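Please see the structure below; I have some questions.
Left out: one protein chain. Kept in place: all the others.
Chain nomenclature is as follows: A and B, assigned in order of appearance, with residue numbering initiated at 1 for each chain independently.
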Amino acid sequence: MAESHLQIAIKRIKRDRLAVSGFCVICLFAFIAFLDSIPSPRRDVGGVQWTRTVLDALFQKEVEISYSPPMTMTGILNRTEFQLKSRHLLGTNNLGEDVLYNALKGVRTAFIIGIVPSVIAAFFAIILGLLAGYYGGWVDDIIQYIYQVLSSIPGILLLIAMLMVMERGLWQLCFALGVTSWVGLCRLIRGEALKVKSMEYIEAARALGASDLRLLFRHILPNVMYLVIIEITLDFSSLVMSEAVLTYIGIGVEPGTGSWGRMIMMADRELANSIWWNLTGASVFLFALVLAFNLFADALRDALDPRLREG
Amino acid sequence: MEQVLKIEDLRTHFFTGEGVARAVDGVSVSVGKNRTLGLVGESGCGKSVTALSILRLIPSPPGKIVDGKITLSGKDILSLPEVEMRDIRGKLASMIFQEPMTSLNPVFTIGTQIIEAVRIHTDMGKAEAREIATEYLSKVGIPAPAESMSQYPHQLSGGMKQRVMIAMALCLKPALLIADEPTTALDVTIQAGILRLIKDLQAETGTAVLLITHDLGIIAEMADEVAVMYAGKVVESGPCNSIFSSFVHPYTEGLFKSLPSRTERRRKLYTISGTVPSALRFPPGCRFHTRCPLAIEKCKSEEPPLVDVDSGHRCACWVRAGGSA
Partner (left out) sequence: MIHYIVRRLLLAVPTVLGVCLVTFLLFNVFASPEAVARKQLGKNPTPAQVKAWVTAHGMDKPMFFNLNPGKDGSIRPFDSRFWNHMTELLLFRFPESDYLHEKVIDLLKQKIVPSLTITVPAFLLSILVTLPIALLIAYYRGTYIDRLALLICVILMSIVILNYIIVGQYLLAVVFKYFPIYGYDFGVGAWKFLLLPVILAVASGLGGGVRFYRTVMLNEVRADYVRTAMAKGVSEEGVLFKHVLKNAMIPILTVTVLSIPFLITGSLLLEMYFGIPGMGNLMLNAINSHDYPVIRTLVYIYSLLYIAGSILTDISYTLVDPRVVFE
């Protein structure tokens, strides 16, 4: 029984042990993000509304007065020691926040930033790419002109410009990132649409009376989806890293949203006092997720590559 | 007669993630001076891998020559160190490939590429090498050879490119020329010219030719001896006349029957039923038994050996050449 492309791809990926470990790490992080998305009943402590999600219920700790190294019971404020309210696995930062908790809160943000902009970009890229490739003519010319103009503006600048005119926020950031990155995928899809358009099975389908829309979505789109999937998984890592950098320079997510970029930004100043645990916590989480996705996405791309499909 | 090329029980396997592909699994053929051996079979039967094995050009992570002996002009190829092997490639034995469009380096002139071949193997100076290159370009029929030396591959047609390849392969007068489907990618009208060129140059230098093709018409024109390959093994071999007039193996018969006839009119074209098995999973016993109309019980479990059916004509088949009923 002939296997579907998906089954072949899965088999290929399973052989790459690094990719499989990457996938497991991704699942672990995804689970954390999931925990951070389920609301949990309020638990007011000392008149302060605390827990908002299950993750909070599990990991949120009382804020200390100042920083403290991992696993100790004493912190340091103005060069004097003070007793901690609880033990912190990764220590606390300058503001007394638990580093592990902050790092965990950054996971959900990372996933959102890693996926949503790509989906938005894919949306634009698919529609415009298919239209341009399939209809050709002036439709193609206009769409090509649009992405010619957009790609002439360096991405980071366009991003900055957009973020300056919008309010700060996670979803605004996603939108800006998505809108400034659809051009590459659009070009690819347009190319594929052009190739597929002239293939015989499309002519056959048209001869049988299929409408344009049907052709586009039922025949051409599936052949192009692998490009979209590859692009989305490949972009995840660079998007997550971009968030860190953008928040660091001041135009990322708003304060209050979990963000590894913000942790790194604060850790930067702390290093002067030899406070290394905040930076390490954020960096290790960021590195682990990015590496896992890089390993997995590479294997996925190789597995889905039609040139290697002879099997 | 001393054989220029002698391959004995060659086995070349590919070790992939999905298993071992036994692309060449016990092939023995030989070619003499000034003779042409035609290696014929469908795609996937191992002919190209056999050819690449002679020059030890099998990509080495997945592929490996696991067994056998190859003797080229008396040299034991498989035991030579790589440095000596490089010396042999292009000088003692040359190869031309199927795709002339992509086989030449697009960023160098054809002159540069031929001169490179000459200067690697001799200590000629540039000027001398250039003369040889020009001489051979003219021999293969390239018009205005001196000017053509500075042309780039993309400026030539497919047929011309293949002629350049032939010039490059023969300019050092190798003892063996391996031609892997040299005309398959060319127009039919060009094919005849290329084949004639190979034949003429062979007559001039006495080069032994190993010609690989799936086209029986080309075999008829060019080959002195024929070896029919199927699923990594030689199933029938012998002088060309003998094979053409009295083929024995059911596979060979199938190949001949599949040729559209110019005289008979049949309603349906004959095809051999089934498809070539993957090199990862050859059937047990005689590898052709799954598609053979004559298969008997023995064929399913035991591999038939090559036996003589006539002088020089050998066949591997239990039914037709094994003495069993």
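What we mean here is this: a residue touches a chain if its C-beta (ideal position, glycine included) is under 8 Å from a C-beta of that chain, and two chains touch if they have at least 3 such contacts.
Just so you know, these numbers come straight off a predicted model, no measurement behind them.
The residue touching the chain not shown here, chosen from A:Leu150, A:Leu188 or A:Ile229, is A:Leu150.
For the chain left out of this panel, the touching residue among A:Asn93, A:Ser181, A:Thr233 or A:Asn294 is A:Asn294. Of the options B:Tyr152, B:Phe244 or B:Phe282, the residue whose C-beta touches the omitted chain is B:Tyr152.
Think of the hidden chain as still there; on chain B it touches residues 55, 57, 59-61, 86-91, 94-95, 97, 99, 102-108, 116-117, 120-121, 152, 154, 165, 168.
Against the chain not shown here, chain A presents residues 18, 145-146, 148-154, 156-158, 160-162, 164-166, 237, 241, 244-245, 248-251, 261, 264, 267-268, 271, 279, 283, 286-287, 290-291, 294-295, 298.
In the analysis below, only the chains that are shown with their structure count from here on.
For the pair chain A and chain B, the distance between C-alpha centroids works out to 53 Å.
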